[in-house]
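A single protein chain has been omitted from the complex, and every remaining protein chain is retained in its original position.
Up next is chain A:
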């Protein structure tokens, strides 16, 4: 369904929508052109040093020279070149040690726009005189970080040390109570690494049942644990965890996901079949069922078609050799494939498009678009025509389509349909203005000519005469019309 152009126009002007329009289309474009022109003009003036005027030097790869990523490539390259000399000359390493001595300056005095003390004036002068370097002060550290020499850490201290990345032993937390206290403190610290460290220790020292039970009441830790298990690909334990916590659907999806790592199609199919018994939600189960059914069919189709192709007796495989296997392709791609290679098959076969449509409940529109594209690709114009055929109760055929004829034309044109085919469908576009535009675009001369005739627009028709081939049928038709005394031209 397409809104008629007038409606659409109305819609934009009357409604509150403001689309991102370029109202002053020409103006905007010409403005960009202006600046493009200026750029080009000026270039002539300064052509000689195009390389100089970039603000930043850029190497061949486009990295700014001197940046880290540039130097990585550079040193790597030079080290490949030769080992005889060091890639970079060794420079004397007199490291500027002022950083430490100057870090005592008041921070606030470094902010611009703040009242400055007299002291600062000289400091800032010193800075601007030499290199414009600012030295940051030491960041204050919590007191606990200085206390490094005790070894019998409390749970709180243990967590703090973990946070600071310092070595600490968890072995002294033996009782379940101690372990859980440690876990709770880690959770309260909100540091994922600490939580992980404690969880790894608990996983090692607690039995699954207890660990799972305790995790259930600690959602944060649970999330971390699940992440850890999936990162380390410990699928088995993860599944057990989901089941133990009654997260059946998560567990099912997780198991389903494993099919992605199975490359052998038969094994994958069997795996998917087994998935059907998993506790999916009703909705997901339907999709997984479809997934299984699809792969099962693809395997059958692939075997049959490979034989047919090798046998060399089936014409279509000779004319259009298959480019890729159909295995593991999406459903719609499979439908396209079947519309291409198996279009006329009776509904009973696995590869019949109609059968696929039925089995997977493909929507009318999807089926239509896919079949149309496939048949158009083969230039099977009769099939294309038949797709639209619909009889009313009087037995007249007329063309009907679940999608707009504009889209139909679009699809046909993308599959390089010839003009005589295109014009049948362009003629069916409801909106007059759009029809005319499409007809002009796709050189459907008859439609254009007839439209101008109906508009009684002699000028436009005259103008169009220049666009058709000289001496063609169309030119003669225009001439006939122009000399037809019965038409009352409006201009």
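Observations on the structure shown:
To be clear about the criterion, a contact is a pair of C-beta atoms (placed from the backbone, for glycine too) under 8 Å apart; a residue touches a chain by one contact, two chains touch by 3 or more; residues count from 1.
What we mean here is this: contacts and distances are computed from a predicted model.
The unshown chain of the complex is recorded in UniProt as "VPS33A core subunit of CORVET and HOPS complexes", chosen from "VPS33A core subunit of CORVET and HOPS complexes", "Tetraspanin", "Methyltransferase-like protein 5" or "Large ribosomal subunit protein bL17m". Here one chain is not drawn; of A:193, A:318 or A:491, the residue touching it is A:193.
Across A:38, A:469 or A:487, the residue that sits in touch with the chain not pictured is A:38.
Only one of A:168, A:253 or A:354 touches the absent chain when the whole complex is considered: A:253. Among A:369, A:384 or A:417, the one in contact with the hidden chain is A:369. Across the interface with the omitted chain, chain A contributes residues 1, 16-22, 25, 28-29, 31-32, 34-39, 41-47, 49-50, 52-56, 58, 61-64, 66-73, 75-76, 79-80, 83, 86-88, 90-91, 93, 95, 99, 107-108, 110-114, 132-137, 139-140, 142-144, 164-165, 188-193, 231-232, 253, 256-257, 259-260, 283-284, 287-288, 290-291, 294, 328-332, 360-363, 365-366, 369, 403, 407.
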